[in-house]
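A single protein chain has been omitted; all remaining protein chains appear in their positions.
Here is chain A:
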Amino acid sequence: MVGELEFERPVIELKKKISELKEFTKSTDVDLSSEIEKLEERLEKLEKEIYENIKPWNRVQIARHPDRPTTLEYISHLFTDFFECHGDRNFGDDEAIVGGIAKFHGLPVTVIGHQRGKDTKENIRRNFGMPHPEGYRKALRLMRQAEKFKRPIICFIDTKGAYPGKAAEERGQSEAIARNLFEMAGLRVPVICIVIGEGGSGGALALGVGNHIHMLENSTYSVISPEGAAALLWKDASQAKRAAETMKITAPDLKELGIIDEIIPEVKGGAHKDVKKQSEYIDQILMKSLKELVKISDEELVVHRYWKYKAIGEYSFAAEYVKVN
C-alpha cells in the first residue's frame, strides 16, 4: 500500500492477510470462515491498540502524509458555491493561500486556507503551502470583505510556515503576518480556525486569530518544527521524535494547554483514509461553532476574541525582585 506509515504496518499486514484468505475461500471449497473471523477480531484489537495509543511523532507523520486532505478538498466537501478570489491588489497572487466566498448549508461565508500541492508540480506552483507576504495580504483583503458583508470567516490552517525567502523578507513577511494578527483581532464577524494538517509557527497563526480554534485529531500546531526544535535544543535534528513529545504540539496537548476549543476526531488511521467521512466530522463541529457564534453581537465577538488570547500564558509573581532603575 502506498503511503503507509511505519507504525501502522502491523494493521496493514493483517488486513492484507485477511483479504488473501477471503480470496482463497472464494476460489476453493475450503471453509476458513472461523479463521477469518478470529483474524478480524484480532485486527479490531490491533487497530484499537495502535490507533488509540498514537504517539506524538506518529501524529506528525500523519499530519505530513502526502495524501493528507488539503483545504480545497475540504472546501469541495463542506461548502457549495465556492468561488475563489485571487490576488492581494498590490503585488500578486500567492497560490499557497486560497480563499473565496461560499455557502455552508446555505449560510454565506468566506473561506480561506493554506494550500499545499498533492504532487511535485502542484507543490511548486503552491510553494509547498508556504506563503509569501502577498498571500497573507490576500487573506486579509478577503477577511475585510467578509466583515463588510457580515459573513463569518472560516480559516483552514495547513502550513509548515511562512516561506523563508529573500523576496518574502523584502516584501515584509514580518509585517504581513503582524498585520493579520492585528486586524483579525478586530474583525466584527465570527472567525473560526481549523488546523487540518501542520500548524507551523507565525505562518500558521497569521490565519489563526479566531473566536474558536479547532484541531483535527492528528494535526499539529507549534512554534517550530520538531526538527528545528531538536537542532536548536540538542544540536541534533535527528532527535525530532523526542522534540515532538517535549514541545507539546498535538491536538490533545493544545487542548490541555487551553489553547484550542475542540479536537475534531479523525477517521481511523488518519483523515487521508476517508476524506468524505472526515469532512462530515468537520461539518458537525463547524455547525456547532457557527450556531454559537452567530448569536454573539459584533462588539462582543471582538471582546470574546480578545479575552481568548489574553488568557493564554502561564506566569506568577515573585515576592522579591530587583527593581530596574
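A few remarks follow.
One rule holds for everything that comes next: contacts are C-beta pairs under 8 Å (C-beta built on N, C-alpha and C of every residue); 3 or more make two chains touch, one makes a residue touch a chain; residues count from 1.
What we mean here is this: contacts and distances are computed from a predicted model.
The complex appears with one chain absent; UniProt names that chain "Acetyl-coenzyme A carboxylase carboxyl transferase subunit beta" among the candidates "Dihydroorotate dehydrogenase", "Polar amino acid transport system permease protein", "Multicomponent K+:H+ antiporter subunit C" or "Acetyl-coenzyme A carboxylase carboxyl transferase subunit beta".
The residue from A:Asp93, A:Glu183 or A:Glu292 that touches the chain not shown here is A:Glu183.
In the complete complex, the residue from A:Ile12, A:Leu107 or A:Leu257 that touches the missing chain is A:Leu257. Checked against the hidden chain, the listed residues A:Leu39, A:Ile75, A:Ala139 or A:Ala162 yield one contact partner: A:Ala162. Considering the whole complex, the residue from A:Met143, A:Leu205 or A:Ala271 that touches the absent chain is A:Leu205.
Touching the omitted chain from chain A are residues 162-166, 168-175, 177-179, 181-183, 185-186, 201-202, 205-206, 208-209, 221-224, 229, 232-233, 246-249, 253-254, 257, 259, 305-306, 309-310, 312-325.
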